[in-house]
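Please read the structure below before turning to the comments.
Removed: one protein chain of the complex. Kept in place: all other protein chains.
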Amino acid sequence: MGEVLGVAVLGAGHMGADHIRRLAHLVSGARVAAVADPDTERAQEVVAGLDGVSVHAEAAAALDAPGVGAVLIASPGPAHEEALLAAFDRGLPVLCEKPMVPDSTGALRVLEAEARLGRRLAQIGFMRRYDAEYQRLKSLLDGGGLGRPLMLHCTHRNVSSPPGFTSAMLIDSSVSHEIDAARWLLGQELTAVTVLRPASSSGAPQGLADPQFVVFETERGALVDVEVFVNCGFGYQVRCEAVCEAGSARIGDEHTMVVTTRGGAREDVAQDYLVRFADAYDRELRAWVDATRRGRVTGPSVWDGYAASVVAEAGVRALETGRRTTVELAPRPGLYATPGR
Amino acid sequence: MGEVLGVAVLGAGHMGADHIRRLAHLVSGARVAAVADPDTERAQEVVAGLDGVSVHAEAAAALDAPGVGAVLIASPGPAHEEALLAAFDRGLPVLCEKPMVPDSTGALRVLEAEARLGRRLAQIGFMRRYDAEYQRLKSLLDGGGLGRPLMLHCTHRNVSSPPGFTSAMLIDSSVSHEIDAARWLLGQELTAVTVLRPASSSGAPQGLADPQFVVFETERGALVDVEVFVNCGFGYQVRCEAVCEAGSARIGDEHTMVVTTRGGAREDVAQDYLVRFADAYDRELRAWVDATRRGRVTGPSVWDGYAASVVAEAGVRALETGRRTTVELAPRPGLYATPGR
Amino acid sequence: MGEVLGVAVLGAGHMGADHIRRLAHLVSGARVAAVADPDTERAQEVVAGLDGVSVHAEAAAALDAPGVGAVLIASPGPAHEEALLAAFDRGLPVLCEKPMVPDSTGALRVLEAEARLGRRLAQIGFMRRYDAEYQRLKSLLDGGGLGRPLMLHCTHRNVSSPPGFTSAMLIDSSVSHEIDAARWLLGQELTAVTVLRPASSSGAPQGLADPQFVVFETERGALVDVEVFVNCGFGYQVRCEAVCEAGSARIGDEHTMVVTTRGGAREDVAQDYLVRFADAYDRELRAWVDATRRGRVTGPSVWDGYAASVVAEAGVRALETGRRTTVELAPRPGLYATPGR
Partner (left out) sequence: MGEVLGVAVLGAGHMGADHIRRLAHLVSGARVAAVADPDTERAQEVVAGLDGVSVHAEAAAALDAPGVGAVLIASPGPAHEEALLAAFDRGLPVLCEKPMVPDSTGALRVLEAEARLGRRLAQIGFMRRYDAEYQRLKSLLDGGGLGRPLMLHCTHRNVSSPPGFTSAMLIDSSVSHEIDAARWLLGQELTAVTVLRPASSSGAPQGLADPQFVVFETERGALVDVEVFVNCGFGYQVRCEAVCEAGSARIGDEHTMVVTTRGGAREDVAQDYLVRFADAYDRELRAWVDATRRGRVTGPSVWDGYAASVVAEAGVRALETGRRTTVELAPRPGLYATPGR
């Protein structure tokens, strides 16, 4: 597999630091070569103890640093477009955290830029595709034994939302995971979306529409419903049930240790996505490093990032208008063969 | 508790025969006194071996038979209105199988008739209220420990639909159980309904819209979604998850014996509602007999039967038009205090 | 089925009162005709509100009371032998609570008395045979699909033991249920027993050997191990896993409602055997009344009661000596064909 892959990490915040830890300690065959963050002091702290890492205020400088063979974008969403285009200019393979680009117009520009290159350089960070349970479900559905999928029932719950979380973010930040997962599991595009608003929980911040109930339609007539509830108070729960013509399959109720005491029989519920999906993040990074070192680009594509962004925008409009809203995608460039792959 | 209760059973079909068996063999304090069915031969067969039962072609004749102190209506839906009014005329307590009356106009006439009597005589056969799991969920919600309910996610699946089952019957025959259960669990009226139609299963008869996905709104802003799938092929599954401000509770995944063999770990799935809800039917009948012998009427009321019928009609319109449809109830007579009780 | 069965209930304590309630209110075709208890005042209270019940201080007087066609023995164990023999003298069918007779010598006398009659009159109250889960397991094992049973792993836990409960009673009162269940499930006699004593729980009364771990061997080489823990503190748990040549099957982990709150996902654990086995008691009594009215005797036999008593005595010796102890049964009279049936 040749050389160890030198990675420039853009962004040294929560997610960036987590990825730096993975590259430095968990993923063999890769190392952190450069880090860019406007807050260079923070970046210095994050890489303390790692050898051979240069720290930069500017993304471009990190991309041009010696030893950089690939880019991991973990900066805030608004900086993604410029970083992606800069990587494309340099022919550098990229792993870009979600959202690929916050608005669909920018996402389209990125799509067109990569299409012009004529080859894939970017993988988008939809890490659920690397979760063992999701992969088992995907493989079951692809195997065909359950027949055609008719419905996906999804649950996405968080203990509480961070400060500044808006009603639209339940769609474009939280449900965006289900948007990608549904497209990938079903191998179909989403064509319309309706958002229903039950009474908001008194546990949610004043003014936040939480929970919401989102219903997507797909190009071949399946329904995808998502309960998103970001202030449920009790845990981080991600579940998915696929209802097919010949049976149903359900993930996300995994149980491990059952403790029985005076209060009954009890199982822990994960409190955090970094816990629930820790293995998925590891596997995602490992897969990206392995593929990159082999000169390949796999995983969720820029088309997937673009489609997720268009669907999320339609979802936000559906939330605001209370109406069923259709999803209008640009024609798919030939570079991106199969939907959701 | 005095006398054994003599019951006139109207209808000796599948459900009628089952209730006759219960009254004869399982429920103490009651006996079958008379049976009416146009097919008197069949009725004779059903009561063979039981002492002191008179068989009649006409419902009225059964009501007037000697020893009759109460009526159980298990005839086809279109015969219910006349039978209920006849029981009211004679002051006889009634247990009426669902649907109370197939159309809401007839249901309203029954409601007005009982309201004119000024006292309850009829209990409607929504037997889920007598299921141990539903009762546990109801008691948990009423206890308030989980806070205000925000959503109910419901599943209602049958192995296959009987001949002649129409797309509308998924709503007014199958989902009618969830309509009552939701009203009862939440203690709220349903105010609007939307029906979504995923692609129909190839396992469903040609032309039947199956599955359907029905979303109800309630007077205090809760959402109730129901997957109804009457040709799912694998079993009879009824599940309900209540999502509240401080937690969620789920019933219907009950497991019993786990068998592990070369194929994996397996649990049986009930194939039939008479199996899944056998205990609920027993408990319902026992509760009705006990209350009746004490001179009381409890359980689901004529108002519940009326409301279920209005909501179901709105649901069928929503299915046909593809539009969100509001539910318009007549004013509630004082006789029927609390919704869903 | 003819006449309503008039039952003389001997003993109006906890269990007697419970059975009186069942006969009066739950089981059709039977009524309480007479009750005997040395504490006639208590007996009067228990039958208050029931018509046509005579109350007696002496068991014999109750057996001879008018309208008595069968006997239910729920008096303390030491009174059982005399009551059974009195019922045999009068040719009355009996349901006798466990233990049939506390010591195996007395049990043998009852066995010989019934064998002399040449027909079965008594059914012994091993109610687990009427539990739905046990019946499912029995039917699975009898079906042969899992092959020959090699081991049964059993758990028997109570929240706390009643005052006066001795170390021997963990065997002859608690484990006696597993003794019968194992004989019945496997269709084999138990041939030896070893009792292991882990450190006693600090939650158990001073001096009580609790928990104990009991291992039985059967005539065809299966092993049956039982954890008995009568001061486990958290609930009443009865579990059984049958390990067979081609798979395993497990009952007793039944779950119903799952409640998820800040503390995790939780299920209730039954606190009491009257709750856990309520349906089994109902079914047992109903089966006994039905069979008796048909002139039949089914269910656990006097041989089963005798064998349970011999095995329990061997178990107590094994506990006291710390040694593997063999079980020596008298020859089986022809009246009792199949073991454990």
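For reference, chains read A, B and C in written order, and residue numbers begin at 1 within each chain.
By our rule, a contact is a pair of C-beta atoms (placed from the backbone, for glycine too) under 8 Å apart; a residue touches a chain by one contact, two chains touch by 3 or more.
Just so it is clear, the model here is predicted, and its values are computed rather than measured.
Asks: Which of C:116, C:220, C:262 or C:294 sits in contact with the chain that's absent?
Replies: Answer from the full complex: C:220 touches the omitted chain.
Asks: Identify the residue among A:249, A:270, A:291 or A:335 that touches the chain left out of the display.
Replies: Only one listed residue reaches the unshown chain, and that is A:249.
Asks: Can you say which of C:151, C:291 or C:335 touches the chain missing from this structure?
Replies: Only one of C:151, C:291 or C:335 touches the chain omitted from view, namely C:151.
Asks: Looking at the full complex, which residue from C:60, C:132, C:196 or C:270 touches the chain that isn't shown here?
Replies: Spelled out, the listed residue whose C-beta touches the missing chain is C:196.
Asks: Using the touch rule from the top, list residues of chain C that touch the missing partner.
Replies: Touch with the absent chain occurs at residues 147-148, 150-151, 153, 196, 198-199, 201-203, 211, 213, 215, 217, 220-223, 225, 227, 229, 232-234, 243, 245-248.
Asks: Just the residue numbers, please: which parts of chain A touch the chain that's not shown?
Replies: Residues 1, 24-30, 49, 132-133, 136-137, 140, 145-146, 246-251, 253-262, 279, 286, 290 of chain A touch the chain that is not shown.
Asks: At which residues does chain B meet the chain that is not included here?
Replies: Residues 233-235, 237, 255, 260-269 of chain B touch the chain absent from view.
The working rule: only the chains that are shown with their structure count from here on.
Asks: Could you please state the distance in Å, as a whole number, between where the Cα atoms of chain A are centred and where those of chain C are centred?
Replies: About 58 Å, centre to centre.
Asks: At least two other chains touched by the same residue of chain B: list those residues.
Replies: Those would be 246-248.
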